[in-house]
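The structure under discussion appears below in the form of structure tokens.
A single protein chain has been removed from this complex, and every other one stays in its place.
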Amino acid sequence: MTWIATAVKPATPAWMKAIRPQHVLVALFLIAYPLVASPFWTVQIGAQSLFLGVIALSLMFLAGYGGMVSLSQMTVAGVAGYMVAVFGTNSTHPLFGWPLWVAVPIAIVIAVAFAILIGIISVRTAGIYTIMITLAIGVAVFYFAQQNYAIFNGHSGFAGLPGPEGLGLNWRDPMPFYYMSLAAAALSYLAVVYLARSTFGLTLQAIRDNARRMNALGFQVNLHRVLAHGVAGLIAAVGGLLYVWMNGRVSPGTIDIGPVIDILVIAVIGGLRHPVGPFVGAILFVLMKNFAIDLISPERFNTLIGLIFLAIVLVSPDGLLGLWRLASDRLKAAGSNRQWGSNSWRNDNGK
Amino acid sequence: MKLFILTVMNGMTLAALYFLVASGFTLVFGLMRNVNLAHGSLYLLGAYVGFDIADWTGSWFLGVAGGFVGMAIVGAILQVAIFRRMQGQDLRQTLVTIGLSIVMADLMLAVWGGNTYQFDPPAWLSGPTQLMTAPVVKYPTYRLVLFGSAIVIGVGLWLLLNKTRIGMMIRAGVDDRGMLAASGVNVQRIFTITFALGAGLAGFAGVVGGTALSIAPGEDTRYLLASLVVVIVGGMGSVTGAAIGAILIGLAEQLGLVYSPTYGVVYTFLIMVVVLAFRPQGIMGKAA
Partner (left out) sequence: MALSRRNVLAASVALTVGFSVSAAMAEDTIKVGALATLQGAFTVLGEDGMRGVKLALQQHNMMAGGKKIELVTGSSDASPDSAVNAARKLVEQDKVQVLVGPLSGDEGLAVKNYAKTQPQVTFINGTSAAQDTTLRDPAPNFFRFTTDGAQWQAGLGEYAFGTKGYKKVVTIAEDYSFPYTQVFGFMSGFCKSGGHVVNKFWVPIGNKDFSSIVASIPDDIDAIYVALGGADAVNFLNQYEQAGGDKPMIGGSITVDQTVLGSKGKQQEYVIGTPSAGPIADDWDNAAWKKFVADYKAAFPDGFPSPSLFAHGYYISTLAMLDALDQVKGDVSGDQKAFRDALQNLKLDTPTGPVTLDKNRNAIASIFLTEVAKADDGHLYNKVIKVVDNVNQTLGIPEDEFMKLGAVSRDNPSCP
């Protein structure tokens, strides 16, 4: 019998199968956005939503997948920003003056090391303590930065931070800055999506659900948690660099308790269940922060955002994404409804 | 030498205030595992309410009572209306308290404005006291009173927890909530009482502390952080731990302010980190 070789279609890689039409639409919108938006909308709304979303994503990673709500993500981001000012050039308190391609890696390394240190301090206590400890550490760093003039230039901080320059562009200009933020957001989003399904991510989620069992099974629970802090620190550091480059300045006000809580608010409002949540929350937050003064009294912005935050927590623990999911589930009519009080909220036995 | 003694006395009296604030916080956490991050807001609100009552009636003592009772009522309402529905979801409760603190802080700013409020204690409580001990000859009377009241409250709390039936139920609930409910005790009622007590203590501390150190927006965050650090150092759920933690933090803060003013404010957090490194559950906390 003649053996006929049948043509076999190469299998589509798994990741390509996952792309849906709406992903393509969103990507096209994001790429085309600065072409239609004004510089203000590109930078202060668009890019800011993106990098705030990145920082909030680091919190979501730790909280949603790791079960550790860390309030020190903004602090880590701020440390990265401070370090790039210290090791790079600035116009207020020049220290090292190294070029950015040296200063940026150093800043990221220091920020990640700091995040790991925070992880080491906070993983020895379980669950709910993480919020308190990371909050206290964040405040301690704030005070230190405010009091120290040798390295941090105290209350005034650093100004005149240059943005990256390369390929003939100043990357702090509106369009390049937006695309830089978009790239950072896309990369961190994809990284988190990938990690969530990797062995590391699955282990982390299992630890979140029942650490004692994982320990009994022989997994190094604390090591995984500390590493998670490190990964989140890397993401936050990238977001932090973009944050300080937007205004070209960093000061203790950047890591004050207000911005620290803002990141938590963003992550929770958007939803802690899926990596797109923080970005959704960031868009809403940035829009409100900028336009509350036009729509309502600017003085009561905090009440407004606090009430929205409360409403989300009370009504829809999964944030805005949870609300949409509920709405679309109800629309579908068939199929099971999502249970309230899902895993990300219920604490295990505290272990 | 005189400066050192004065600084230690200042530290101890500041510790008294911190103890008053932190005791309510640790009580609520110990029993209900609710990290109430709106505790600082209760402090500030109690102070404002107490101030208005004192202003209106002309009596400082009524103001103090008003702060305590007012916040106890608020605490009871919060527990019944909000936290009861989330029993067991610690993280969600904490996030709710964060949201509450944001809203409360802003509303208080709207109602009472950004000005500083200063209480006037009754004349016999203010001014310096002549002490017999040299070299320290004069010391503010009010701070001595503050210290005394903290001791009274501390002893009272200890008696409450250890010598009364309610206290016994609270302690049992801290150890094993399920068993307590199984033995027929109305656990929800205990929770409400405890939360009301914790909130009331915050309000009381607000009036008493506001008389010594004035109140303004931002004090809520400051006392919340102080409570956090005191309770982390002293151990969650332990009133004795709160006392020890408060003494450590109060002394560190005052000694730091005098002998190392630049970084003194960071030292309290350093102590916290050191305690966490060697004894994560706090000095008097139960092993996790």
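Going in written order, the chains are labelled A and B, and every chain counts its residues from 1.
Note that a residue touches a chain if its C-beta (ideal position, glycine included) is under 8 Å from a C-beta of that chain, and two chains touch if they have at least 3 such contacts.
As the structure is a computational prediction, the values presented were derived from the model and not from experiment.
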item	value
Among A:58, A:73 or A:302, the residue in touch with the chain that has been omitted	A:302
Contacts of chain B with the absent chain, listed as residue ranges	2-3, 6-7, 10, 13-14, 55, 109, 113-120, 126-128, 138-143, 212-214, 216-219, 222, 253-255, 257-258, 261-262, 264-265
Positions on chain A contacted by the hidden chain, ascending	20, 22, 25-26, 29, 33, 36-41, 43-44, 91, 143, 146-147, 149, 154-157, 159-160, 247-249, 251, 253-254, 256, 258, 276, 280, 283, 287, 290, 293, 298-299, 301-302, 320-321, 324-325, 327-328
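Keep this in mind: only the chains that are shown with their structure count from here on.
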item	value
Centre-of-Cα separation between chain B and chain A, whole angstrom	33
Contact set on chain B toward chain A in their complex	33, 35, 37, 82, 88-92, 94-96, 98-100, 102-103, 105-107, 109-110, 221, 225, 228-229, 232, 236, 262-263, 265-266, 269-270, 272-273, 276-277, 280-281, 288
Residues of chain A defined as touching chain B within the complex	69, 121-122, 124-129, 131-133, 135-137, 139-140, 143-144, 147-148, 257, 261, 264-265, 268, 299-300, 302-303, 305-307, 309-310, 313-314, 317, 341, 344-347, 350-351
